[in-house]
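Report on one structure; see the data block that follows.
A single protein chain has been omitted from the complex, and every remaining protein chain is retained in its original position.
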Amino acid sequence: MSRQESVLYDAQGPKARRRTLIGTGVAVLVLLGLAYLVVQRLAERDQFSMELWGPLINPGNESFEAVWRLIGEGIRNTLIAAALAMTLSIVLGTVIAVARLSLGRIGRIPLIGFVEVFRGLPVVVLVYFGVRVLDDVGVDLSGLPGGQVLWGLVLGLTAYNMVVFAEIVRAGVASLPKGQREAALATGLTPGQTMRIVLLPQAFRTMLPAIISQLVVVLKDTSLVTFIANYDELLSQGESIRRNLDNPIQTFTVIALLYIAINYALGRLAQYVERRQSRARTTGGEAEAEATDGIEGAPVRTGS
Amino acid sequence: MTFRRTALVATLSVVALTAAACGGGDEETATDVPVAEAPEFEAGTTMAELAEAGSMTVGTKYDQPFFGLEGLGGELEGFDVEIAKIIAAELGIAPEDIDWEETPSSVREEVIEGGEVDMVVATYTINAERAERITFAGPYYEAGQQIMVLSENDEITGPEYFTENPDATICSVRGSTPSEQIRPYLANEGQLTLFDEYSQCADSLSTGQVDAVTTDNVILLGFVSESDGEFKLVGEQFTEEPYGIGIEKGDVEFCQFINETLAANEEAYVAAWEATAGQIEGTQTPELPEPNECV
Partner (left out) sequence: MSPVFENFGAFVDGFLTSLSIILWALVGSLVLGIVIAACRVSPIPPLRAFGTFWVTTFRNTPLTVVLFFCAFGLPEIGINNSFFFFGVLGLVLYTSAFVCEAVRSGINSVPAGQAEAARSVGLNFTQGLRYVVLPQALRTVVPPLGSVVIAMFKNSAVVGAFGVGGELWGTGLTLTSARGFETLPIFTGVAIGYLCITLPAGALLQVLERKVAIAR
């Protein structure tokens, strides 16, 4: 943060400091005013009543236990779906990336087409294909542990994210110094071995922050299944609570906070891993590590 | 706004009533159909298979007050749920051995075709299009489509209002029969708001986001009775909605079995109604309708 400020303005003199102080005062007033408006609006509509909040925050409330059991299950199911989709996407993404890197200029064309199609579709449509269409055309996933909807969701998310990973891995391999590959080949490794033993492990290391960031995207996208079928992930459980207690604002505030907490933690983890790696790579070059702050090393975290 | 206040209370009272009806037993059930012990069925029929397995999967709604509603503790209650229990009992399957599956309007045919459920009892209107993909037993109830508005609204008196007022909006559930049957009355597509569940429509009516909600009268009556005078029904029924039980296409024997079971358990049928949808003000205990021919 401190670094980025210095890009845009000098250390402030007395005049500028006074202006900043005034600006701060005005901004605080405006923001407080906005906050007050929101709070007042909510209070006017009785949105702070314990009748609405009680089941969520008061352990003594008769519904409290049931509500949090639902939420707990929801978090577990969300994490299960995200973890499965993530693992599958990494595996398939790596396969696609390797195929793309090893195929010739012409052989690569159908693969690029494939990647572009999956990248161009809304995740919700792909999840629909996974959950509904696969079932309709006779692909039976119900025998798998966790059931048909879970795996349909996982496949839908995988279809989208594997191509994102393929891009991450490809960029990772491409970012390695040329010498790595040349040296590996020179020691007598086959191209396949070079990829597997030398290039991929290094690429994964540099791509770890991007992978963690993408996990946030996958985790959020699990909630799309709500509109398609019944899988008790966090948002669906929230819907179930709202249906019974009819307190949309309160329930969704809690649900949103839970998502934010989980995803924020993941985002920090990605940043931490990235800083550590940059420091390890550029010993004595702290500046470079700092400069990437905020990008989180992930050109891919684009909202979906 | 008042709609919210009473929702949970109403749900809980249904639980209490159903619990009372069975005399304080562990299983909350309104229907006192004795579970048949080792019933005999012709080999190879669906009934024999299910009786043999000792359990069955039933699709119902989880968000339909008085027909199929899931409480916070995961328990299901409603008329559809009780009907399913009556049929299961005749197959020798106790209520606790039924695997319930949530089947919202949009997936019902698919889960039957895919064999994921043995039957669907989910406010499921019998119509020709659906009958091409699945077989209907029943009907076990005859509903009709109506319109629900805010109590203070005196302008809307029937579906024709929406033809004359192209700015008025009406809400229904995507994939439901009522959502299609209201279309001829609309001046333009934009008047129709579609959600996944009726409770979202009721919410939107309560907050003034839509002017009316349309679906089968019994479903609307459920919302009216919970709303504490906030909602009311207007106009006549403008369609007939016989509710059937969806089973796999062409399973005539199972269909006939269901029809016979219902006919033989009139008392349980009435008890099921009175413990669930019968709680709604303004409803009358129905008589079991004549079953359709099984095809």
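In this document, chain identifiers A and B correspond to the written order of the chains, with residue numbering beginning at 1 in each.
The working rule: contacts are C-beta pairs under 8 Å (C-beta built on N, C-alpha and C of every residue); 3 or more make two chains touch, one makes a residue touch a chain.
This one's a predicted model, so the numbers in the text were calculated from it and none came from an experiment.
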item: Contact partner of the left-out chain, one of A:63, A:77, A:94 or A:226; value: A:226
item: From A:66, A:79, A:99 or A:125, residue that would touch the chain that is not displayed; value: A:125
item: Residue among B:70, B:90, B:116 or B:196 that touches the chain left out of view; value: B:196
item: Residue in contact with the excluded chain [from A:57, A:144 or A:256]; value: A:256
item: Touch residues of subunit B, complete complex, unshown partner; value: 105-107, 109-110, 129-130, 132-133, 171, 174-177, 179-180, 189-190, 192-196, 200, 203-204, 207-209
item: Residues from subunit A at the interface with the omitted partner, ascending; value: 1, 3-10, 12, 16, 20, 23-24, 27-28, 31, 41-42, 44-45, 47, 116-117, 119-125, 128-129, 132-133, 136-137, 216, 220-221, 223-224, 226-227, 235, 238, 248-249, 252, 255-256, 259-260, 262-264, 267, 291, 293-295, 299-304
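Rule of thumb we're sticking to: only the chains that are shown with their structure count from here on.
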item: Residue ranges of subunit A in contact with subunit B within the complex; value: 45-46, 51-52, 63, 66-67, 70, 132, 135-136, 142, 148, 226-227, 229-230, 240-241, 243-248
item: Partner subunit A, residues of subunit B touching it in the complex; value: 1, 3-5, 7-8, 11, 62-63, 69-73, 101-102, 104, 107, 110, 113-114, 116, 196-197, 199, 203
